[in-house]
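With one protein chain removed, the remaining protein chains of the complex are shown where they sit.
Should a chain be cited, it is by its letter among A, B and C, assigned in written order, with residues numbered from 1 in that chain.
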Amino acid sequence: MKLIKLMAVTASTTALMASAAMADTTLNALFMSQAAYSEDNIKSMTSAFEAANPGTRVELEFVPYEALHDKIIAASGAGDDGYDVVLFDVIWPAEFAERGFLTDVSDRVAADLTSKIFDGAWTTVEYDGKRYGMPWILDTKYLYYNTEILAAAGIETPPATWQDVLAQAKVIKDKGLVEYPLVWSWSQSEAMICDFTTLTAAHGGVFFDDGKPAFETGGAKAALDYMKTSLGDGLTNPASLEYFEEDVRRVFSAGDAAFAMNWTYMNSLVNDPAESQVAGKVGVMSAPGVSGVSEASAVNGSMGLGIPANSPHADEAWAYITHLTNQATQEEFATLSLPIWKGSYSQSAVTDGQEDLVAAADKSIAVMYPRPLVASYTEVSSILQKHLHGALLDQTTSEEALGNAAKRVARIR
Amino acid sequence: MMHNMTTHLQSKGSTAVPSTPILSVKNLNKSYGDLKILKDISVSIKEGDFLVLVGPSGCGKSTLLGCIGGLTEVTSGHLRIGGADVTHTDPAKRDIAMVFQSYALFPNMSVAENIGFGLEVRKVPKAQRDEKIKQVAELLKIEPLLDRAPAQLSGGQRQRVAMGRALVRDPKLFLFDEPLSNLDAKLRVTMRTEIKRLHQRLNASIIYVTHDQIEAMTLATKIVVMKDGVIQQVGTPREIYDTPANIFVADFMGSPAMNILDAKVTMDGSVARIEIAREDGQPPLVLHDPAPSAGIVKRQGAALKIGLRPEALTDLGSRAVHADQHFDCLLDVVEPAGSDTFAVIRLGGAEVTARLHGDADVRSGETVPICFDVTKISYFDPQSGERL
Amino acid sequence: MQRSLFASIALYSAALLLTLFTLAPLVWLLLMSISSPNDLTAVPLNWWPNEVNLSRYGRLMDLNEGSGQRFLGALRNSLLTAGGATLIALIVAVPAAYAFSRRGASLALLFAFLATIMMPPITYVLPLYEIFGGMGALNKTTTLVIVYSAMLLPFATWLMKSNIDVLPVEIEQAAFMEGATTAFTLRRVVLPLALPAIAATCMLSFLVAWDEFFYALIFTSDLSAKTLPVAIADFSAGRVTDYGVIASVGVLATLPPAILAICFQRFIVSGLAAGSVKG
């Protein structure tokens, strides 16, 4: 009897949902719940969209970045019950395009936009000459520093090179200002690869050469050695090996680190007294370079919005994407994520109060280095994660780690 | 009321054709894999019969009851109840009722609900159901218990409820599976009498399983003795007692058991001369049976087994029927049992029990004359154990 | 038997240690959920909160402003899936258990049933994903109910079978003799007798379904179907700086099974024991 009741309830609920779908369009949109725009930002943007588009509702879903890729895949089989708009990382379009998970939207993108948006942003959504969405988050990792600690250590200028970073950190550590001056997101995750990529770029390294792994030597090895040294010398917080971006922000906000690598979003949050104990004492700059090799370094950590191939509401989804990515929206919410629009960087709405961030962005965007654009990127990355992590944990040497990773990458099916 | 009930319960049976047995079992076999539990069982009972299946545990009597009740699937053979073939019929459709050894009352239902269960299943209207439950409860004197739960009843009360549940539906056939074995000795006797009275009053057809031969003797109109899945003998209690078909039946029925001894039988004209060896070098004891069964004649001169009920070995006392056939015997052990006195004598390579009068003044170690009633002798083939 | 002083001390120390080991993580979770964020990020920790902060519970229950939609939605989905799956599993398992226990259904088949739960879910997940995807049934509570009932079924059958085995068979025979059908006997006789076992099986099944994560992770994608475990996993890995929030979600997600477990402890233990002792 109860079963019948339960079934009736389920059925009527389903019917209710179905009838709602008849009357209106409900879009399911998938976002991540860390870095860049906050949930509140996205909710506000969405409310504005819904207000402007009566009849279209947007259900927002937030998952951790670490679950984003798999969630997009898992929902791709869900037919009409999947997502209509998904946030995707710069490293996935190759894979998603080849497997047909994302809708080709090349025809929908107005031609005049190409020149108005940074090239680095466009790479986020492009594969094989086609566009699979709109860039939305133009992001890279910056070097944040605690001005108070630097001052206390007698350091007048922030580091110009990565070597300077270690040197200054050593001074700070020796003076006992903080136990571990450097904090990174080096958990076994994509976050670590982003830092590794930044350092590899700084050291002039490359991932692949002519389709073959080329990271065992040169700049990439130097990058890993650098990471190991900073840990070995006690300059990097050893818990970094467990940290994600949010942990880095927390440690830095608590005043427990002098330097931290993190995304754009941290700038506004570490300067918010409600969130941070170091508000107003934060400097932000492009990640430095390596003397004789580079002036600055950056990883392309941009993300785009696309329409999964199984979405039955591509038009409405595109309208929503257009709304989220348009210049006005982005300028309104420019504190956690900087716009993709070249024109925005001269707008006071964007620059006011974060001039140093915008300056750093100016420099970083120009040197943003891509992670390998291959269809098997997810696997390449996790192989690298494992072996880099092993080296950082002192289980293997840099040579071994990178050599093994290269061998394993070469073996990918 | 009671009168109505009784006639009602009888009415169905009286319409049946008298010659049709109420139950007939034909060549019934039951095996579990290679294990044969019942071997070629054939038996039938008439309306109003009280058939008792008796035998030692493991003899297959309960399995046979299960087959009749439809709780156990038969391997081969036929079952007919009231003329209809029910070999593969649901127990529900055999028009039978069963009283279980454990009573099998529904613990989650009251006494009234228990009794009325079969009627509830048959969707008998509530009022009619209640009326019948009341009649049965009156009959069994359990009216005050109707609202109780089985857990609140004594063993005897549960037994009555179980019978009530069987009676209320007025089935063609009642099955009783060792219904008294869970009761204490005294209650058992009381209930035994009550079941007998019930049977007489309702003239019901009953199949009753027990391992207790006294129950079998007292209740049955017809006894089936079983052993190892085979029927040993079918007969009235008298037939079973007086003319057991084989040594097993002789030994199993009756308490104390029939004495079985070795003897050498020769014919002296029409009289059988029975020579029984005695111990301690005494000369053999010789009995004369003036009217032996025909089978003996062919076997004369052979060593046989003879069976004598203890009551065929008595002291001289008042009942000196064959006063000539008495012999002095050494009483090994004397067991006074009130109404009787039992004495153990060593005869024919066996310990033989004699049944003396209750007031016989004898002691162990004494030698007294024992009178042998030769008319009660049973002869058995020593190899097959079959009656001759 | 009189215990020596030493034995008593050892006994009570062991009991105390066990109490601490059992309760400490739970108490800590509870304390975290009501401590202020500052107390939680002190080094070393402030074990006892300076002030009781219930705001997180408020936010989790708030449908409009806070995380209420997410949390309560997941709670509803969990109740529906675990409840629905338990119900279906029971309805299907009881007749099957009866067939195994009383109708001579081959035990090899029961072992085959059990073998299905011995396989890791990873063996089934992709085909199921494709089947349900093909039917357009992913991201639906009903789908999880079906998958979970299959997951609960073998164990429930086994548990019910072991418990029916020990019921006196003559009572059912009596019912048959009285003319009852199997369905009637099951309903009127077997089920009332097996009530404790059914309660135990229900509780255990509910707890297992409440706990399930893997299928839910892969088959659900939004608030309409996500269950609590998935919601919690998302919750705890995202942008949460206040660990108290995670702790309070944990506390709330633990309450229903904890209350069930304590209230029906006797049933669970006896049901399980009957199952395992009988084998």
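We adopt the following convention: contacts are C-beta pairs under 8 Å (C-beta built on N, C-alpha and C of every residue); 3 or more make two chains touch, one makes a residue touch a chain.
Definition applied: contacts and distances are computed from a predicted model.
S.K.: Which of "Cytochrome o ubiquinol oxidase subunit IV", "Thiosulfate oxidation carrier complex protein SoxZ", "ABC transporter permease" or "Dihydroorotate dehydrogenase electron transfer subunit" is the UniProt protein name of the chain not shown?
M.R.: Missing chain, per its UniProt entry: "ABC transporter permease".
S.K.: Which of these touches the unseen chain: C:I34, C:A197 or C:A247?
M.R.: Within the whole complex, the residue contacting the unshown chain is C:A247.
S.K.: Any idea which of C:P95, C:G136 or C:P168 touches the chain not displayed?
M.R.: Candidates C:P95, C:G136 or C:P168; residue touching the omitted chain: C:P95.
S.K.: Hey, which of C:A14, C:L107 or C:V166 is the one touching the hidden chain?
M.R.: Within the whole complex, the residue contacting the unshown chain is C:A14.
S.K.: Give me the subunit A residues in contact with the hidden chain, please.
M.R.: Output for subunit A: 66, 69-70, 73-74, 76, 95, 99-101, 187-189, 238-239, 241-242, 247, 250-251, 256, 309-310, 376, 378-379, 382, 385-387, 389-390, 392-393, 395, 408, 413.
S.K.: Hey, which subunit C residues sit against the chain that's not shown?
M.R.: For subunit C, the residues touching the absent chain are 11-12, 14-15, 18-19, 21-23, 25-26, 28-29, 32, 40-45, 47, 91-93, 95-96, 98-99, 103-105, 109, 113, 115-128, 130-131, 146-147, 149-151, 153-154, 157, 176, 182, 207, 210-211, 213-214, 217-218, 228-229, 232-233, 236-237, 243, 246-247, 249-250, 253-254, 257-258, 260-262, 265, 268-270, 272-273, 275-277, 279.
In this text, only the chains that are shown with their structure count from here on.
S.K.: If you tally contacting C-beta pairs for every chain pair, which pair wins?
M.R.: Per chain pair, the contact count peaks at A-C.
S.K.: Give the identifier of the chain nearest to the protein's overall CA centre, each chain being represented by its own CA mean.
M.R.: C
S.K.: List the centre-to-centre spacing of subunit A and subunit B in whole Å, with centres computed as mean CA coordinates.
M.R.: Comparing mean C-alpha positions, subunit B is 93 Å from subunit A.
S.K.: List the centre-to-centre spacing of subunit B and subunit C in whole Å, with centres computed as mean CA coordinates.
M.R.: Centre separation, subunit B to subunit C: 57 Å.
S.K.: State, to the nearest whole Å, the distance from the C-alpha centre of subunit A to the C-alpha centre of subunit C.
M.R.: That pair's centroid distance is 37 Å.
S.K.: Give the residues of subunit B touching no fewer than two other chains, as numbers and ranges.
M.R.: There are none in subunit B.
S.K.: When you check subunit C against every other chain, which residues touch at least two of them?
M.R.: None at all.
S.K.: Within the complex, which stretch of subunit C touches subunit B?
M.R.: 168, 170-171, 173-181, 184, 188-189, 192-193
S.K.: For a test of understanding, state which residues of subunit B touch subunit C in their complex under the given definition.
M.R.: Counting only subunit B, the residues touching subunit C are 69-71, 90-93, 96-98, 100-102, 104-108, 117-118, 121-122, 165, 169.
S.K.: State the interface residues of subunit A toward subunit C in the complex, per the touch definition above.
M.R.: 2-3, 6, 10, 14, 17, 28, 30, 32-35, 38-39, 59, 61-64, 66-67, 71, 74-75, 77-83, 246, 249-250, 254, 275
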